[in-house]
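A single protein chain has been removed from this complex, and every other one stays in its place.
So, chain A:
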Amino acid sequence: MPHRVLDVKNLSTYFFTEDGPVKSVDQVSFYIDSEETLAVVGESGCGKSVTSLSIMQLIPSPPGKIVGGEILFQGEDLLKKSPDEMRKIRGNQIAMIFQEPMTSLNPVYTIGDQIAEAVILHQKLDKRKAWERAVEMLREVGIPSPEKRAHEYPHQMSGGMRQRVMIAMAMSCNPSLLIADEPTTALDVTIQAQILDLMRKLKREFHTAIMLITHDLGVVAEMADRVVVMYAGKIVEESPTVDLFREPLHPYTQGLLESIPRLDQPTSEKLHVIDGTVPNPLHLPKGCTFAPRCPKAMDVCREKAPTLTAVSEGRKVSCWMHVDPQHVDPPTDGSGKEVAS
């Protein structure tokens, strides 16, 4: 039975810079169940990576600081854990893979050693057993002749292979939550397809909950069960994947979806454009942070910030256009999961 793996409540992470505090993550709440993939989408600087680093408590401090909220992992608040306890969770129950597979592997150790290190540390296996586990994981992620490749160094592998190694390392301790921060952004499309396929397979086998951070809405559509959209440090919309793509509610989500060139649509028309740029995080506009770029902004938007409000089953949006209950769409009972996987 699926259960709640992660429940983030009102998380706020600020960076205290010389020019003033930057609210990178501001009152963010979301959850992930086991065997579920939650995608976190948004453009650079929207706070999606800071959210994931906050969960891992890897925020560089100073200048960064988690100033409020709760991060409930398997029911326990990670923010109340000591650094020692966190170390036992990190890489063990919560694993993370990063965008750049070159810089996240140590160039002077063989990949077998690097995977075995985590296994020895967390699973208390002896050296030989840990090595066997490393080889087994490499086989699991589709590395050909893993007994041989385990003795190789990261520079001997291609980008796609390195990302497989990262995934093998992350999955080696059988984590209940995998955070994947732009796992395929640095890869070519045909290699991306291989890696996404692998992640789907592992999710089925290990029942891991996946938090997938990406800016690529195509990847979201293929991978995620649910989506949260972030803008300027806040969640502006939360929805089952299918509903989000069928009928995005927040004007920012609508703009994002319309502004990508589509392969499945005719090309003759001009692209939709979201005017302006993301606001300076030091001087966020009053009211809704998206209002200055929003084609549908009303007077109230420039005065008062909306909050994330449930509008139907599984759907939340932070927009004054939708607080009116008349706007609510019929509930969708989460049937989208099947189509998305």
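Rule of thumb we're sticking to: a residue touches a chain if its C-beta (ideal position, glycine included) is under 8 Å from a C-beta of that chain, and two chains touch if they have at least 3 such contacts; residues count from 1.
The working rule: contacts and distances are computed from a predicted model.
J.: For the chain that's not shown, choose its UniProt protein name out of "Peptide ABC transporter substrate-binding protein", "AzlD domain-containing protein", "Formate dehydrogenase subunit delta" or "Cytochrome bc1 complex cytochrome c subunit".
T.: "Peptide ABC transporter substrate-binding protein"
J.: From the list A:M230, A:L256 or A:C301, which touches the chain that is not on show?
T.: Reading the full complex, the residue touching the unseen chain is A:L256.
J.: In the full complex, which of A:I191, A:L284, A:V300 or A:V323 touches the chain missing from this view?
T.: The one listed residue touching the chain not shown is A:I191.
J.: Where the complex has a chain not shown, which of A:L217, A:M230, A:C288 or A:C301 is the residue touching it?
T.: Of the candidates A:L217, A:M230, A:C288 or A:C301, A:L217 is in touch with the missing chain.
J.: For review purposes, identify every residue of chain A that touches the missing chain, sorted by number.
T.: Its contact residues with the unshown chain are 43-44, 158, 160-161, 188-194, 196-197, 215-223, 241-242, 245-246, 255-257, 259-264, 267-268, 270-274, 277-278, 336, 339-340.
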